[in-house]
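Omission of a single protein chain aside, the complex is shown with its protein chains in their original locations.
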Amino acid sequence: MKMQHVLESQQFTVPLLMEFFQRARSMEKIVARGGTMDYHDKIMATLFYRPSTRTRFSFEAAMYRLGGKVFSTEQANMFSSEVEGEQLEDTIRIISSFCDVIVLRSLESNGARRAAAVSTVPVMNAGDGAGGQHPTQALLDLYTIYRERRSLDGLSIAFIGELDQGRTARSLAYLLSKFDRVKIYFVSPPELQMKQDILDHLEANEVWYSLETGFENILGEVDVVYQTRIHPERVSDHSQLRRYMIDAGVLPKMKPDAMILHPLPRTVELDKTVDGDPRALYFRQAQNGLFVRMALLTMVLEDE
Amino acid sequence: MKMQHVLESQQFTVPLLMEFFQRARSMEKIVARGGTMDYHDKIMATLFYRPSTRTRFSFEAAMYRLGGKVFSTEQANMFSSEVEGEQLEDTIRIISSFCDVIVLRSLESNGARRAAAVSTVPVMNAGDGAGGQHPTQALLDLYTIYRERRSLDGLSIAFIGELDQGRTARSLAYLLSKFDRVKIYFVSPPELQMKQDILDHLEANEVWYSLETGFENILGEVDVVYQTRIHPERVSDHSQLRRYMIDAGVLPKMKPDAMILHPLPRTVELDKTVDGDPRALYFRQAQNGLFVRMALLTMVLEDE
Partner (left out) sequence: MKMQHVLESQQFTVPLLMEFFQRARSMEKIVARGGTMDYHDKIMATLFYRPSTRTRFSFEAAMYRLGGKVFSTEQANMFSSEVEGEQLEDTIRIISSFCDVIVLRSLESNGARRAAAVSTVPVMNAGDGAGGQHPTQALLDLYTIYRERRSLDGLSIAFIGELDQGRTARSLAYLLSKFDRVKIYFVSPPELQMKQDILDHLEANEVWYSLETGFENILGEVDVVYQTRIHPERVSDHSQLRRYMIDAGVLPKMKPDAMILHPLPRTVELDKTVDGDPRALYFRQAQNGLFVRMALLTMVLEDE
């Protein structure tokens, strides 16, 4: 299937996700054997209005592993030295005439959609502004789980942390709602719980969920522990913060074949004592970002 | 013809311009059919002392479309962490031993010339400091007009805006003086009119010109409307600013085969209501920057 743009999680149907999983898996095999693909004449423009070296490197490595080329800026607001606040649309119109695909991190919540409306080449959303989409992160999360379990049906997952502002947890919960018999636990201080719009969506799709204020009782049940950060200043009772931290002490309570995921970077909420455990898959998850972005690039760049 | 450097508009004779036009046109065809050229072993260094993402991307895309490679900085003043204000000459001597061509945006008005004096590889001027040259912009403007009209002889053009500090208008007027029967209207608030040095040059070359304070009477006559910005704070009577704006309302007054050009980025002086008009060629003009820079790169990189 040829995609025109990668703008938001919602555009991915289950059949499209299945094709995407297969592609990501084959990219992984190509990289493992030191191979490359036939995208030598393709140019990617990386246009970041705010630096995010990790996401940028992941996209650029993906394009290079495909054989292609990259030009790049992390200060796209300096697009011209002459005019402050140039219109995004004008910038995209110009850049799209220089390249074959644009990877955009904008500052506005619908930046990628606005860019796609005027671009003559595919646009990949590498993170819209606050509250916006970051679909490739959600897709790499989903792929990581799929890769280990070979299925997403019947998955039991606990999202832990600051869920009301957690872009990754929101997007992944949304994508999981497309699969059967998924159970979701949202584990968060009450004031930072998952917002109602996602909960409404899950109910509309008959996905089982539960709101929790600690993970003690559920850790033995879940297939995936999806840990995220909590900004301490957003929690009224700091003594409660410890209830949301994962360290070696909680490992014995987890299922032997569970996975611990984290979008990284981490602070105190995920202790380094966990790193050596075979269930700690967060570095693997970050690496999957490479294969996932390779797969998505091939899906937007291939000839119709 | 092999060129050693691209430093300033003045170095381009009419025969050289004609060869350059042909090369730019053939680059356009190569890109259109997804081709590339045989510059795989060539390395370009992009050395910008001030960010200008659009100009930089245009050069880098050009080098990639030729098959080559690029390393790049937009903060060349951080050339070394140890010494502030390192001499441009030392920097160029070192970098020219690492690459095959240097694209330089300097902060000094004769930076490119100083660089060329010590460089062991070709230097391309991507914009000198305030008041200096930006020859590739002027050449892409000229190419855009040539490409549409197939000739520059007999051209009638109106430059509109803040012309005293308008690098692009100055350079393009200079280049047009090399062709026959050109007519130039300079349309500007009196305090921002084209400077006397350019007017003297036009007189010396017997180019017809006229100084105007509005475009109402000439819009039906000109082949090209070259719009540029006006900084409102530089105009004493703000009520006059509207007289220099192009919007859909003025389109009916223009010739049916006229062109509207603008170096971009734009602010209020060129309204988006114009974008859909077939005479609006400013995005095409920006795209031509790619072919123009490809052509120039081949002219400095080819073997003697």
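Just a few scattered comments:
To keep things simple, chains are lettered A and B as they appear, and every chain counts its residues starting from 1.
Note that contacts are C-beta pairs under 8 Å (C-beta built on N, C-alpha and C of every residue); 3 or more make two chains touch, one makes a residue touch a chain.
Because the structure is predicted, anything quoted here is derived from the model rather than measured.
The omitted chain makes contact with just one of the residues A:Gly34, A:Gly131 or A:Pro278: A:Gly34.
Only one residue in the set B:Ile43, B:Leu199 or B:Leu251 touches the chain that does not appear here, and it is B:Ile43. When the missing chain is restored to the complex, the residue among A:Leu211, A:Ala286 or A:Val300 that touches it is A:Ala286.
Screening B:Gln75, B:Ser109, B:Ser151 or B:Thr273 against the full complex identifies B:Gln75 as the residue touching the chain left out. Taking the whole complex into account, chain A touches the unshown chain at residues 34-36, 50-54, 56-58, 60-61, 64-65, 70, 72, 74, 229, 264-267, 283, 286-287, 290.
In the full complex, chain B touches the omitted chain through residues 40-41, 43, 45, 69, 71, 73, 75-76, 78-83, 86-87, 90-91, 93-95, 97-99.
To be clear about the criterion, only the chains that are shown with their structure count from here on.
Centre-to-centre separation between chain A and chain B, using Cα means, comes to 41 Å.
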